[in-house]
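Every protein chain of the complex appears in place save one, which is left out.
For chain A:
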Amino acid sequence: MKAALAGLVVVALAASAQAPAPAQSSAQDMRKSGSAFMGESTRAMQRDDTQNPAMLWVANGEAAWHTGAKKSCTACHGDATKSMRGVAARFPAFDKSAGKVITLGQRIEQCRVGKQGMPPSKPEADELLALQSYIALQSRGMPVAPPRDAPTSAAAERGRALFAQRIGQLNLSCAQCHDANWGRKLAGATIPQGHANAYPIYRLEWQGMGSLQRRLRNCMTGVRAAVPPPDAQDLIDLEAWLALRAEGMTMESPGVRP
């Protein structure tokens, strides 16, 4: 059932209409990572790399990082533990060559397609999730740090409005679940605050790895709303808002979810 309705209410987490919301001051930071709402066995699975199924994707991502000789990721970026440190913590971000705000997945695709000459990945392709997991791991333990340039801030602002909008046949907003009703039970699932600091995730229900957008699509489907295609502007805007909303929280990628 968790698939049926994944998220509901409206207490705007933060701030004024124009400026991006500041992260809440640590003194009264009520924010909790999604992992805080999970059962102990799932938490243990995320905590312990030898039990975390997402580490299989990390291992594949590390292998892919080195594949392709002259055109490998290593050839240009060297040691990912250094060059990719903190990168996942600051996506989505405005990208000069794309001329728009893009996700980490899209940034990786730019290099795969543009620099390596690979065919574009299908959405949710394991290879892309593997590289994403490997790169995201390099930000584990670091604070979520969204960029504050004008285009990224504008995307987050649009995302914030979307987050508060009632959508779908069930007429529920993201905020109604994740700001106003977190910690309560939606049938069998505890509603988390909806922070994106552990993505991509291994979800037991999926029996596989999935992106943040896959999670957002699930929530939209749950309220019987139209689901935008992968990497649609609305999804990128929501990702940008989620990053700002989670600013300063600790990156836990790659996460495990029930």
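Going forward, contacts are C-beta pairs under 8 Å (C-beta built on N, C-alpha and C of every residue); 3 or more make two chains touch, one makes a residue touch a chain; residues count from 1.
We take it that contacts and distances are computed from a predicted model.
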| item | value |
| --- | --- |
| Undisplayed chain, where the name is taken from the UniProt record, one of "ABC-2 type transport system permease protein", "Imidazole glycerol phosphate synthase subunit HisF", "Sulfur oxidation c-type cytochrome SoxX" or "Carbohydrate ABC transporter membrane protein 2, CUT1 family" | "Sulfur oxidation c-type cytochrome SoxX" |
| Of A:60, A:153 or A:181, the one touching the omitted chain in the full complex | A:181 |
| Residue among A:38, A:128, A:225 or A:256 that touches the chain left out of view | A:225 |
| Touching residues (missing chain, whole complex) on chain A | 1, 4-5, 8-10, 165-172, 176, 180-181, 184-188, 221, 224-227 |
